[in-house]
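Let's look at chain A:
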Amino acid sequence: MNHWLIAPIALPLLGGILQTFMGYAPISLRRTLAIATTALILASSLVLLSLANDGSYRIYAFGNWQPPFGIVLVLDRLAALMLVLTSTLAMFAHIFSIGGSDEGNRQFHTLFLFQLMGLNIAFLTGDLFNLFVAFEVLLIASYGLLMHGGGTIRTVPGLHYVVLNLAGSAIFLIAVGMIYSVTGTLNMADLAVKIPQVTGEGLDLVKAGAMMLLVVFGLKAAILPLCFWLPQAYAKATAPVAALFAVMTKVGIYAIIRVYILIFGENAGELAHLGMDWLFPLALITLAMGVIGALGADNLKTLISWQVVISVGTLLAPIALGSEPGLSAALFYLLSTTWTVAGLFLVAELIAVQRGSARDRIITAPKMQHRTFLSVLFMLGAVAAAGLPPLSGFFGKVLILKSVEPGPQMAWLWSVLLIGSFLSVVAYSRAGSIVFWRTVDGHLEKPEPMKGVVSVSAGALIALTIVIVFLAGPINAYTEATAAQLFDTAAYTEILQTPMAAEND
Partner candidate 1 sequence: MMTTALYLTIAMVMVAALLNVYRLIKGPEAPDRVLALDTLYINAIAMIILLGITLGSRMYLEAALLIAVMGFVSTVAMAKYLKRGSVIE
Partner candidate 2 sequence: MLDRLSFPQPWLSLILFSTWQFLSDGISGASLVMGLVLAWLIPQLTQGFWPERPAFVKAWRMPVFLLIVLWDILIASFSVAKLILSPRQPHPAFICYPLQLDHPLAISILASTISLTPGTVSADISDDNKMLLIHALDATNDQEVIDAIHKRYEKPLLEMFQ
Partner candidate 3 sequence: MELIFALVIGALTTSGVYLLLRARTFPVVMGLTLLSYGVNLFLFASGRLSAGQQPIIGSTEIYADPLPQALVLTAIVIGFAMTAFVVVLSLRNLADNEDDHVDGCPPVKPADNKQEQEETGK
Partner candidate 4 sequence: MSAFAEYTISALLLLGGAFTLVGAIGLARLPDFFTRLHGPTKATTVGVGAIMLSSVIYFSSHGHSIGISEILITVFLLMTAPVSANMLAKAAMHMGVKSMDNTQGNPWDQ
């Protein structure tokens, strides 16, 4: 059993524990250790990526208990991809935070690391209830992070976010109960085996449970009509937190991919492709709503928050269609959009800092410092987000467009996606030209100096969109392999036969 698999979970756990003891240690020390931890997490995720790339499944059975009885971590290409996506993003967001946004709350780094732990558990776990626990870990940490930074602006959005997610957790438990009460198991592989054998009233119960599960994941992923908590919450969060949150909605999407391809996929007999007929139209409406929100946004962070919603719609539409190319395309786009949006959140903060009282609102303000640098970053991000060439967003969208089979669905997806891109171009150009170019005379009350780490991390995150373009070939190869692996559910269920470590004497 390969112990690398717990690294992405054990590292943040230990790092987090260490931080709790260091409540009154000098901030420099806490920062160093925290960043070091995140760096190690990134390193370990890369190791796991290289492991997973051979296309096999690796499992880690906690307590050396044979699945389905014990909890197992399962490493496959998808999990590795999500880990790298997250830890890369986290790395830059974390570096950004030591620019000063981690001050005011000694628990920031603890929460940040526990957030990562929750995320990594969610990506690795092969157990449905453990997925619930993972969600709770990352949620409670996110609550804390969302409230980080003090002030009164975050309270109400935070409250909404928390209450909705608590209700969501309740629904999750009900769903788990329904599924367990019929199948008598919690292990995903085992479920994939058992679900096709369900008959009679059991079908209704499982179906209801699974649909409720979809609602929960939809809430996390922010699908219409469950997306309205997001813009305020993300827009009000401190920059590095918002950046990290860019990955939060993707957890919901990950869960949908995992559960609804593995357990309720095409081999699920009566329950095959459950709920996907709901998902496709909702995804498109979500996309449209996101575009409208972006068009109407009156500050950059809200605009970017709606961009999150847009990307959720864009991602789920092809996933709902359930084709292998579609999934591969979605994964490619996932990588691009998550980093881009996160980078944009950071850039928006840099801009806000430079514009005094105007902050990031899309209004006329005195000419800002570092305008060229910031405008270039913003433009790169905007182009990537809107999906214009030559940046990564474009390739993602082209892949998605190409993945659809001709037919009414193609017509819908194409028109919504393309018109959406067009309108986002309008929105971004409008926002950018007002923020950067429409300046009034007069100067800011003491323009703050731009810290090195901060601008570097923001720039680096944005620059990833270019990196993706250059690595497009290999990345796409990987996502294709991932999609293929995901659709080969039989291979996944074989983890149930993995031998455990030899019994001791």
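A word on the picks: all candidates are chains of the complex that A comes from, given by their letters.
Just so it is clear, a residue touches a chain if its C-beta (ideal position, glycine included) is under 8 Å from a C-beta of that chain, and two chains touch if they have at least 3 such contacts; residues count from 1.
These numbers were taken from a predicted model, which means no experiment stands behind them.
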{"item": "Which of 1, 2, 3 or 4 touches chain A - same complex, any copy", "value": "3"}
{"item": "Chain A residues within the candidate 3 interface of the complex", "value": "129, 133, 136, 140, 143, 147, 152, 155-156, 158-160, 162-163, 166-167, 169-170, 173-174, 176-178, 180-181, 186, 298-299, 361-364, 434, 438"}
